[in-house]
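Before anything else, here's the structure in question.
Removed: one protein chain of the complex. Kept in place: all other protein chains.
And now, chain A:
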């Protein structure tokens, strides 16, 4: 249980502090000036982009909870899982689609071990890519996923990370980490939404000098008002995992933030990476 506190901490070394949940692009266009504007942004994004990232986190948690621990899996193969992952999927940085390639290889590379079979993460990874039409946001997701993977290896050596590849989407790593910390799919969905809201709120404080107390209120109210989003993400992710079909993951989005994400990635002098 205590591991969940670590996963909820914004100081978790996954690079989340370098991202604004998309709001910097809106701030730089003069569209955000008060805590209410931040709440408005979250009102559009949490039930759409938030749902879409929380559901695969929940699914990954459910899948990982049913997957073999590396210690058991490696005895079947007779070699340490980390070495296997590192050798098979060399770290390749810089181009997002390469991460997708390596993840696709990962899915094909693992033989079935009967009941100990690892989830076919490549299909889930591809489903998240398909639900992230903006290439810059796929890259952000993989960069954060890679960073979180390192943290997970350190904090939960038994986490079911086999086959995730070198640069998996963050949503999958968060789900696997939640399972390793004995959390539920609902916990994974809540953590995903919490981090999206936290990134937006803390970025608003840093970019606009808004009152941190007011933004703490925005954060708390957003989590409360969107409890149903967390519930729906947990249900959708759990159902998709039970069906072993990532096609069932939700895919909602809103248009302006998607467009701003591309403009932001192409701009210079931004404080946040996304």
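Just so it is clear, a contact is a pair of C-beta atoms (placed from the backbone, for glycine too) under 8 Å apart; a residue touches a chain by one contact, two chains touch by 3 or more; residues count from 1.
By our rule, contacts and distances are computed from a predicted model.
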Chain excluded from display, named as in UniProt, from "Homoprotocatechuate catabolism bifunctional isomerase/decarboxylase", "Polysaccharide deacetylase family protein", "Amino acid ABC transporter ATP-binding protein (PAAT family)" or "Urease accessory protein UreD": "Urease accessory protein UreD"
Hidden partner chain, touching residue among A:18, A:31, A:155 or A:270: A:31
Identified contact with the non-displayed chain, of A:20, A:118, A:132 or A:199: A:132
Hidden-chain contact residue, picked from the options A:19, A:45, A:167 or A:219: A:45
Absent chain, residues of chain A that touch it: 26, 31-32, 37, 40-45, 47-48, 97, 100, 126-127, 129-136, 138, 247, 249-263, 265-266
